[in-house]
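Take this structure, written in structure tokens, and hold onto it; I'll ask about it next.
One protein chain omitted, others in place.
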Amino acid sequence: MTAAEAGFRRRLFLRKATAVGFALLCILATSLGIAALALLLVDITREGVGRVSWDFINSFPSRKPEQAGIKAALWGTIWMMGLTASFAIPIGVGAAVYLEEYAPRNWLTRVIQTNIANLAGVPSIVYGILGLALFVRAMSLERSVLAGSLTMALLVLPIVIIASQEALRAVPNSVREAAYAVGASRWQVVSRQVLPAAFPGILTGIILALSRAIGETAPLIMIGALLFVPFTPSGPLDRFTVLPMQIFNWTSRPQPEFRENAAAGIIVLLIVLLTMNATAVILRNRFQARARQ
Amino acid sequence: MMHEQLADIVAERFVTRPPELQIDLTPGLQREETILETRGLSVWYGGFQALRDISLAVPGRRITAIIGPSGCGKSTLIRCFNRMNDLIPGFRVEGELLFEGRNIYGRGIDPVDVRRRIGMVFQKPNPFPKSVYENVAFGARVNGYVGKLSEIVERALRRAALWDEVKDKLRQNALALSGGQQQRLCIARALAIEPEVILMDEPCSALDPVATLKIEDLMRELAERYAIVIVTHNMQQAARVADYSAVMMMAEDRAGEMIEFGPTRQVFTTPKEKRTEDYITGRFG
Partner (left out) sequence: MGVTDIEAVGPASRIRPRGPLEARLRHGREAAIHGVLFLCAFVSIFTTLAIIATLLEETIGFFGEVSIIDFLTDTKWIPGLGGGPGGLEPHFGILPLLSGTLLVAAGAAVVALPVGLLTAIFLSEYAPEWLRGIVKPILEVLAGIPTVVLGFFALTFVSEDIIKVLFPETKIFNAASAAIVVGIMIIPMVSSLSEDAMSAVPRSLREGAYALGATKLEVALRVVVPAALSGIVASFILAISRAIGETMIVTLAAGATPNLTWNPLDSIQTMTAYIVQVSLGETAQGSLGFRTIFAVGMTLFVMTLTLNVISQYLLHRFREVYE
């Protein structure tokens, strides 16, 4: 064995050892994120699982922690989701269809596209400030569930648009050509062939957007969703609270019993969210599997 | 929905087709009578000229092949015939393209209407990701139809020689069919809207030899009642099926030009142009 070869072998051993060390470091980093999630879930379950019961779900909040429940918050969340979806879905999908299927390639389209990407990065509390000025005050909707939903719709709109655009882009151009070639008009091509083909992808995006809206707190604090609500909304102009607001309220109180309530509320919220996320993941996997055929 | 029904009723009562456009498919369209004609047709994509000064007359109830080496503008030309190129940004056309004597790029002509009367079959089979039935019915649905939809579907599938193979699986997804079946389904889809011309852009390039022969047989049969224009880079295919052939070449500036047009037999046996002979004998292309 020559000296040079020996040197190479020694260095190779070192290089290989470093490579293994680095791989371990990467694995460690990856497990850190997962461990944090696991810790969080364990911590919250430990603190709150004892309080989760039908009574908890079906009671109004109370000054006595052991009698308090999330009925008002749960109904408020359902109201807000319904209204947010009814604004954000048509406008978001419409905007995506415009950008992918109609828009000419000019400066205005580029401005709109860049703007949507920027809006996706605006802090949610800024949307809250907008909602306060625009919907609560200028449009006199007061601190209603409608004002909250409109604010939330603007907040999730970029998510719906970007996800829908991706889904539309995934529809092969041959489908459009085939439809045009039998004399379909543009809207017929879009509404009868392109949108149905993009539907699973769009649906995934909508679910993810709504799960973002369900968990948001800051904008609703801004527009003045209530912290203590002993009633469920009966119309879009009623005052309201939502699950994250209720959790925030309970967490910021010093008594440990309320903290337990907060953890229980979180468990309910996370179950709702995980169900939505799982649905989105399953839908996407199905969609990808079918697209690969 | 309401709106479409209303439009149907209004149109049926008060509007009749202008007599000069009236064409009764089977008896009216004479063999050899020119149905599509280009006069000095030039095409640009942005600053790039793709076609230069193409003049060509497509006869009715015959098969006309457009052949030439790849990149010579065959597809661009055939996609002009039903204004599919309108969908490409930067597309611009000069010259005339006459269909039954009217310039389809003229003012007031709706490309949607042109495509309804001039059907197209693409290079790769591109059925909609829907059932066989829905694939064929789509054109009839969007164009408004009189009569039973199932009849239109059956007739189109029979004409495309596919009926016997799919009559038991009309509700199945069209993507489950074989490549050759998919392509015949695309032909049926084009036939269902009763076009007067069928454009085929290399319809067999993605198919195996057996499926190719089936499509060629079908084309010969369809030529009994339709004018067919086919783009192909396969000279044997042109020789087998086409009554007329146009040869295209790329000029120095890469714009496509037509260098020869005539009865297929004449183009292949006694070409007027040296370049045609070179191409056909395989000296280049």
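Worth a mention:
We call the chains A and B, going by the order they appear; numbering starts again at 1 in every chain.
Keep this in mind: a residue touches a chain if its C-beta (ideal position, glycine included) is under 8 Å from a C-beta of that chain, and two chains touch if they have at least 3 such contacts.
This one's a predicted model, so the numbers in the text were calculated from it and none came from an experiment.
The chain not shown here is touched by just one of B:I54, B:I152, B:I215 or B:V267, and that residue is B:I152.
When the omitted chain is restored, the residue from A:V52, A:A68, A:L83 or A:L130 that touches it is A:L130.
Of the candidate positions A:A6, A:V49 or A:V122, contact with the hidden chain is made by A:V122.
Touching the chain that is not shown, out of A:F60, A:Y98 or A:F199: A:Y98 (per the contact rule at the top).
By the touch definition given at the top, chain A reaches the unshown chain through residues 15-16, 18-19, 22-23, 25-30, 32-34, 36-37, 39-40, 43-44, 47, 90-95, 97-99, 102-103, 111-112, 114-119, 121-130, 132-134, 137, 154, 157-158, 161, 185-187, 208, 211-212, 214-218, 221-222, 224, 227, 244, 247-248, 251-252, 259, 262-263, 266, 269-270, 273-274, 277, 281.
By definition in this document, only the chains that are shown with their structure count from here on.
We define each chain's centre as the mean of its Cα atoms; on that basis chain A and chain B are separated by 47 Å.
On chain A, the positions that touch chain B within their shared complex are 104-105, 172, 174-185, 188, 192-193, 196-197, 293.
Of all the residues in chain B, the ones that touch chain A in their complex are 82, 84, 87, 89, 112-113, 115-117, 119-120, 122, 124, 126-130, 138-139, 141-143, 175, 186, 189-190, 192-193.
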